[in-house]
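To start, the structure itself, in structure tokens.
Missing here is one protein chain; the remaining ones are kept as they sit in the complex.
Chain nomenclature is as follows: A, B and C, assigned in order of appearance, with residue numbering initiated at 1 for each chain independently.
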Amino acid sequence: MSELAARSRAVTVLNIAIVGAGKIATVHADSVRRNPGTRLTWVASPSLDAAERLAAREAKATQDAYEAISAPDVDAIIVSSITPTHVEYILAGVHAGKAVLCEKPVDLDLARAQDCLRQVEAAGGTVQIGFNRRFDPTIAEMHERVASGEIGPLEQLTIVSRDHQPPPLAYVPVSGGIFRDMTIHDLDLVRFFLGEIKSVYAVGQHVADSQVKELGDFDGAVVVLQAASGSVATIVNERHCSYGWDQRIEAFGPLGALRSGNQHRTSLTVSNATVNDAAERVLSTNSERYGAAFARELDAFAASVERGEPCSPGLRDGVAALELAERAAHLAHRNHDTNGGRSK
Amino acid sequence: MSELAARSRAVTVLNIAIVGAGKIATVHADSVRRNPGTRLTWVASPSLDAAERLAAREAKATQDAYEAISAPDVDAIIVSSITPTHVEYILAGVHAGKAVLCEKPVDLDLARAQDCLRQVEAAGGTVQIGFNRRFDPTIAEMHERVASGEIGPLEQLTIVSRDHQPPPLAYVPVSGGIFRDMTIHDLDLVRFFLGEIKSVYAVGQHVADSQVKELGDFDGAVVVLQAASGSVATIVNERHCSYGWDQRIEAFGPLGALRSGNQHRTSLTVSNATVNDAAERVLSTNSERYGAAFARELDAFAASVERGEPCSPGLRDGVAALELAERAAHLAHRNHDTNGGRSK
Amino acid sequence: MSELAARSRAVTVLNIAIVGAGKIATVHADSVRRNPGTRLTWVASPSLDAAERLAAREAKATQDAYEAISAPDVDAIIVSSITPTHVEYILAGVHAGKAVLCEKPVDLDLARAQDCLRQVEAAGGTVQIGFNRRFDPTIAEMHERVASGEIGPLEQLTIVSRDHQPPPLAYVPVSGGIFRDMTIHDLDLVRFFLGEIKSVYAVGQHVADSQVKELGDFDGAVVVLQAASGSVATIVNERHCSYGWDQRIEAFGPLGALRSGNQHRTSLTVSNATVNDAAERVLSTNSERYGAAFARELDAFAASVERGEPCSPGLRDGVAALELAERAAHLAHRNHDTNGGRSK
Partner (left out) sequence: MSELAARSRAVTVLNIAIVGAGKIATVHADSVRRNPGTRLTWVASPSLDAAERLAAREAKATQDAYEAISAPDVDAIIVSSITPTHVEYILAGVHAGKAVLCEKPVDLDLARAQDCLRQVEAAGGTVQIGFNRRFDPTIAEMHERVASGEIGPLEQLTIVSRDHQPPPLAYVPVSGGIFRDMTIHDLDLVRFFLGEIKSVYAVGQHVADSQVKELGDFDGAVVVLQAASGSVATIVNERHCSYGWDQRIEAFGPLGALRSGNQHRTSLTVSNATVNDAAERVLSTNSERYGAAFARELDAFAASVERGEPCSPGLRDGVAALELAERAAHLAHRNHDTNGGRSK
């Protein structure tokens, strides 16, 4: 369906305020603008300049998040501000009767996130957590086909997820650590495919001359999770990857395997005296690799709000993933200490 | 760059009228809407209803193409009406001082197309022909890398281009035949990569029980072209393809080969008792496979117009491709007759 | 089945003389030694040294091909001597009542090859021509599956066949030219898949600064053939290929396509800052790429001889491929001359 046809069919339009004006906020703003069922009405950021740039001509800008959250021409808010502010904006949104789509993680402090969940549930609020990968066309298709029984009961889920470039060193102390910051996306996917988790194991690792080690975090990690059903999920994470943003998943069952492979800038391949059938650069930015996922995430959010249905993945999923991240972080650090801190 | 940032940087905006309201016109309308440097102001179609649907709220609709072409709030026109009208709308646009982006082919009658070229050149008009594949990110990258000398002088260009579904039988008599209608895209790519062509050979073929044969056309064809440089291009065409829209190109030179492979709906692959590493459906609609190409084609057109530079591929390229198509059609039919019409 | 089990089951053993002691003769000797149904008893070569090396301990060596051909402990001969001697050894073998497996081409002179065919048929001789690619496991499987109707009637066969390294310049004048020397393998495959050919087109090309051009031959060629059924085959040949011995075939029909891809030294792939999923070196020697084909060719030959059945591909196939090569060479040279010899 062309954008036009879609636009003319959209009856109601969801007015949206974006809290935050950084990279992810910009991706969300693009999605909102392209979605015929949503309209950007407010952008809030401590930097008014940034808010105004993102608001452009059609939306209002403010430094005061609460102004945007409570504005009458706002039906829903997208929270993509810094992590420590998530809980307060979620609660402000819910108390103002607005639907909320909040970036992960809910908070770095598990108790605070759990408390937020209690308050939101008591208030009957509508909160979706930005685990956008569930909406990636390839992963969503894989999930549907696993659910349809195509490979039989899911026995082993193997996720390789490696960032292209490590985050700036200054970000590490405020990141919550690799498990809460990076692995959490994969932990959510494990829950998406396997349901509730019974046991967790984690090991962390450092690259040579790691400055991250001094900061008490890891550069890489492997996490193994087992579901009540006996299914086992394995996550292999690394903070750097020379060939791009490595994002692969394999679902294996008695009847077959489905694999979500890396995606490339073009479909060009090259053969020469050195290499054969070499593919192009792996997609390595959030908007390239998961642009469609962000757009479809917004679709799902808007549809749930319009129908008055609970959003999915909801705040409870955000807290559950955080619990797994917390548990994995604890185990990896304990393993590291037990091993006499000798891991490189 | 986000759409927003782009939009705020666009200084001048090109006002565009689309003549035609069919499938390709809709793809163009989407490109125009998404492009921060262009604005859709008019849509003209014999079906006012179709024109209005495509015009939506922001553009005006008319049954009279000339009204749109001559409107003061139109800087450029996109001609995607039926082929026999192309020449008159090109000339009307040029004489009204408007830049023109016209779908291929210029006309089914070579003499008429050549005459159009003479008139446009005499008038100093600005005309781009819609050979959008030149703008496909993969093909464009291949072209740049061949031009950069990565594989040495281009020796062999091999194009496999097969439609997913044959056109409706009723379209065949007005299509101009497979060479003018379908092969022409590949002939333009041959010219794009090899420059001027010295010799042409063509053979046509029919599938079993072909109704197309009764209509004097072919279901499939192979064309071999040699450039003055000695480089040889081969085109393999078929009107149907069970696995989707087969669109592959190989450029071969002494230092290596570059291949533009098919593109798939998702990056999912499946292995089971029957198949291994099987990829998903090949992209099979114009907007899926060449959506980015249409958008970049419009970018190039708008940029040329803004800078007052000649458009490329220009009307001369449209006529040159038509000359090759004409020659190929002639040879294929002669070969067919010589062989006693025995080809199946 | 293990070699051992096979060996103990073999009842009769075919005693074989190899005429020739070059590279292909060595590949044949290896096949004969590994095949439980064949035994190498004689090797003949103008170089007694070479013959003795190849004969090793188990076979006799001679400079006199006729001594080997007529020896009582020889049931069959493999002719892999230089091309001009093929016809006389075929005839000597046939007249001595021996089965003959002769390398391609039968002869560079078509009339001489046709005369040889007449004599062999008159004598009721048993001659197989070494078009070993028909026995390649991948190509043989492709042929079976096409024959089984898996892709429907074969519409288009597309062969890309490029040598890794050009032959020594000194070989060019005695090679018979690219069509009789190299393309002939592909022409035989076209006949294998499409049956009798109705029309042929060929164009030749030269690489920059080609010394081959001075010798009246081509460095590359494209040949298009159409069968009586209407099916079209395309052959793309080049004498050099930076990434190895490029050997690919695509069979296309209404129900699907089968592709025989290149084969690699190992199943290793590499991803790094420059390339993604790059495969290893393409197999580039006759014994690597077609080792299994040579072995299976010998199996088929031995089985035909044991059962007293005609060999396939037979001498008639050798002559038919030569006729196509002759025709293609004629057309390519005529096209080249018509174009004023301007092809680079």
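We take it that contacts are C-beta pairs under 8 Å (C-beta built on N, C-alpha and C of every residue); 3 or more make two chains touch, one makes a residue touch a chain.
Nothing here was measured: the structure is a model prediction, and the numbers come from that model.
From the set C:N15, C:Q128 or C:Q263, the residue in touch with the chain omitted from the display is C:Q263, counting the whole complex. When the missing chain is restored to the complex, the residue among B:E52, B:E88, B:E141 or B:E280 that touches it is B:E280. Contact with the undisplayed chain is limited, among C:V19, C:L108 or C:M142, to C:M142. Of the options A:A147, A:A228 or A:A303, the residue whose C-beta touches the omitted chain is A:A228.
By the touch definition given at the top, chain B reaches the unshown chain through residues 242-244, 262, 264, 270-273, 275-282.
Touch with the hidden chain on the side of chain A covers residues 153, 155-156, 158, 160, 162, 198-199, 201, 203, 205-208, 220, 222, 224, 226, 228-232, 234, 236, 238, 240-243, 246, 250, 252, 254-257, 335, 338-339, 342-344. What chain C contributes to its contact with the hidden chain is residues 2-5, 7-8, 26-27, 29-30, 33-34, 53-54, 56, 137-138, 141-142, 145, 150-151, 255-263, 265-273, 277, 280, 287.
Quick note on the criterion: only the chains that are shown with their structure count from here on.
When each chain is reduced to the mean of its CA atoms, the one lying nearest the mean of all protein CA atoms is B. A straight line joining the Cα centres of chain B and chain C is 42 Å long.
Note: centroid distance chain A to chain C, computed from Cα atoms, is 57 Å. Among the residues of chain C, those in touch with two or more other chains are 242-243.
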